[in-house]
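As you look at this complex, bear in mind that one protein chain is not there, while each of the others sits in place.
Coming up: chain A.
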């Protein structure tokens, strides 16, 4: 078994707790993304798995072994660093076989493995090149190659695409998924980029200030965020979040008073409710038939779609996203907006917790 289990793992640094009681399990062969803003503790979590940071409290298991005190070199982990961490005085080949030589593998096997990895990452012909003569994308591939040849059951990546330009990144994402599918190791990927997280992760663990917010499949994280933080962090533009006060199962948004669906009414414990709805779930309709009435304040045209910021009143603002071809609206126009309650999420305004969250992990 090559799973990873966190059991109440904490990390204290300079008397500040930066990872708080982390408990979750990464399954064998799974592709998990640790996602969070900077300072959320995602890199620290990865480095604790690698053994580059001590664990202050709790238990970390890899397979059946408790690895709290196992030195980094004995954990059989392959890791790719954000700055690639290539050895600048070695050529490409020596960088790739560095770890294999340390393992005292027979020369023929080293050659075989290295050649296969070089083939896979299209680095053929670059074996004798020095590191400083390579482009960013090539360096990144050498770093990946060095990690792959180890054939270790755990594959850790710390923002490996952050130093690439946008076009290369999409290609590299596909390549990473392909690599994972062919080598079947347990892959843990750290990023602050939600597009990378959504496309690469089979499951996403979202961290905020050292606390795990949600750990689930990308579509669930997107459609049913566990709390207000996840709702506001995932998606561009972010989910519209409207803090409202319920009154007898009804809410008032601007001039409209709307009846809440029965399953929400059942779960209400306090009148303070935050309704969240994704911009693309809002629809433009003629003003007479609209549930909400707003005024267009700003339009962003991204070509295929438009993001429009509208204001209902001083409290309620939001984005609506629609196809640029279907509708032509201008700043200052009155908008009629409809939505389906089934597309909305409901959060307790005080605790921030999703009233309908499914704890599926």
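Throughout what follows, contacts are C-beta pairs under 8 Å (C-beta built on N, C-alpha and C of every residue); 3 or more make two chains touch, one makes a residue touch a chain; residues count from 1.
Here is the rule we go by: contacts and distances are computed from a predicted model.
Comparing "Sulfite oxidase-like oxidoreductase", "Heme exporter protein C", "Hydrogenase expression/formation protein HypE" or "L-arabinose transport system permease protein AraQ" against the UniProt entry of the hidden chain yields the protein name "L-arabinose transport system permease protein AraQ". Taking the complete complex into account, A:79 is the one of A:5, A:60, A:79 or A:282 that touches the chain left out. Residue A:89 is the one among A:8, A:89 or A:267 that touches the chain not shown.
Screening A:61, A:98, A:322 or A:341 against the full complex identifies A:98 as the residue touching the chain left out. Residue positions on chain A in contact with the hidden chain: 50-52, 72-75, 77-79, 81-83, 85-89, 98-99, 102-103, 150, in rising order.
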